[in-house]
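Here the structure is laid out as structure tokens; the discussion comes afterwards.
One chain of protein is taken out of this complex; the other chains stay put.
The chains carry the letters A, B, C and D, assigned in the order they are written, with residues numbered from 1 in each.
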């Protein structure tokens, strides 16, 4: 027998018994759809192969796609909304980086220090996941015909393809005590796209 | 089988076995009425839909309504009393925020850094919960005819509707070692309204 | 079934299974008599009703009464000795506080920051428990005729009734590496009053 | 019965039941091959006998050998790549050190303070394991004919034998938000050497 330790969508610590090791991922999917998460986001974010990005099953980590009022697809995880960013390959003498896709958000004053990443200027980011290199793993794919994890790429609007380096003007959240939730800025949010 | 990890009202770590997933919320309600909590208050507070605020079942998070000696309804959680504040919608060019209801308290010197939110001046707040936007979820409602969670709105006196921005004069606690408990300032507290 | 997580008197992490919820307090009493504790002392100390103070069952939190070589009754908890202090009611324009009884000790360099409370001058305190207001709860009382928790008030000598505000001369421990244990200053401690 | 607490390759907290004590190491091996780890890397790194280094079973700690694009064998552990370094014996008047083999990497801004070790200049290191002195323990050896843990020494290229003190020019990672994964710098990584 195995036991998976979750934090529920309500913040409670709940352990779920699992009969066999091969059921672990499916149980994570099942409860992940409810927003339950297990463990912490690693410093620097989860790392997955780039080829898993198009149909990644976000329920595996308790996240889900969400279209914000401006029509942009974002990923919601524990009440935070992460924006998709495509990072182009870098091939200079000092630095070689393959292309990647990153889901990140501006840091908030309540984020712990070890999760914050300095970008240009004074802006700090927190990364949920980065897809880069590697070999596709089918176990990370969303089940076919299921909306949970398959949506982001298809629905992705043009502005989501900007390179992070080209976004110095995107402001970091400046009034955290008034903007703790991703939908805070929505003047008239539709009922079915609640980030909760 | 599932297992919920609680901190009892006495501070002990007690895990409760639960047969089926659909019982989790009810077991949280049951022990929450005793002041048992599971997990931590998230940084920035719990986030719930605004439409859940009138009949929110505070026992779900181990809290309960309490009328202080001045007749104001407050929410007690782990020995701290939180005051209800209505935040009006903001619709300026720089910031768009829907209206919300927030339960917060002045920060104490013993609060961890990541829970403190800066407000105007030097006052720091700690938020228990914020109700904003979203779609009502009936699973968060207090059972009908039960006093535990249904009281706050009905009993809410006039002063509880002030906007937080209008309260610069409310002093932060200045003598924490002498005021750790919410009822500390009550000259003649009635027996049945103990915050413990 | 429930499970209580203890730290034993030897510092080990041991979980004890309990059949029914109503047995939790008794199991805490049982192991608390051995010095086992569950969970952390909350910041600012445990809060109990004032009327529970005379016969409070200290074994509930893994503590016990102990008479030091000077004949003063103290409360031992996890190797630290806490002194009883009566706090008089305060009723000024700025502050209203009901009378209370507090068990506290001078802070040590190894105490975590969030447990230290500033008092007058540079002295810092750590509080184990404060008894104030509220309504007596019989479940916190020591079983009749049992020495464990019933002793403090009866055995309390005169000097224990000083108000904390009148004790600016009590020095904070200044040589912590040489005074980690409560009995350190005892030149000839009797065998049966070991704080261990 | 025993229970081993793992962090899975996906970061989830999963406990695995084990029937007998003598199975603990084998269960660690089994799940360690999937990248699951139990507990934290101790400050300063794991310490093993020097004679265990040639055939050490890295799956015991959830790590595995990996050949980077430059042909260098590295050890992957929780998404970080560690380089092998041979430390020569030191026998001066102030310091006597036996020879050792150390697996370390440059520190990243998101590494906790207590894991960072200062080296010459401003470079900081994080050590996964150090092999030094002691007596070989066969229980740490990789099963014969198994690729998981037996590879490092045989495949080790010349540059892996440099003493750490001779590498002042190896730059510390300077753009952590863009380089969280060990294969980041690989312009055309082969499919089967993904660090994930």
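Note that in this section a residue touches a chain if its C-beta (ideal position, glycine included) is under 8 Å from a C-beta of that chain, and two chains touch if they have at least 3 such contacts.
Only a predicted model underlies this, so the values are computations on that prediction, with no experimental measurement involved.
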Positions on chain C where the hidden chain makes contact: 3, 7-8, 10-17, 78-79, 108-112, 175-181, 183-187, 189, 191-192, 194-196
Contact set of chain D toward the excluded chain (per top definition): 1-5, 15, 18, 21, 24-25, 28, 38-49, 60-61, 87, 90-91, 95-98, 114-115, 117-119, 125, 127, 130, 132-135, 137
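One rule holds for everything that comes next: only the chains that are shown with their structure count from here on.
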Fewest touch steps from chain C to chain D? 3
Contacting chain A as well as chain D are chains none
If you fit chain A onto chain B using the CA atoms, what's the rotation angle, as a multiple of 5 degrees? 70
Same-site or different-site touching of chain B by its copy chain C, using the half cut: different
How big is the gap, in whole Å, between where the Cα atoms of chain B centre and where those of chain D centre? 46
Note: chain C sits from chain B at a C-alpha centroid distance in Å of 28
I need the residues of chain D touching at least two other chains; which ones are they? none
Based on the touch definition given at the start, go ahead and assign the chain network to line, ring, star, complete or other. line
The chain pairs that touch are A-B, A-D, B-C
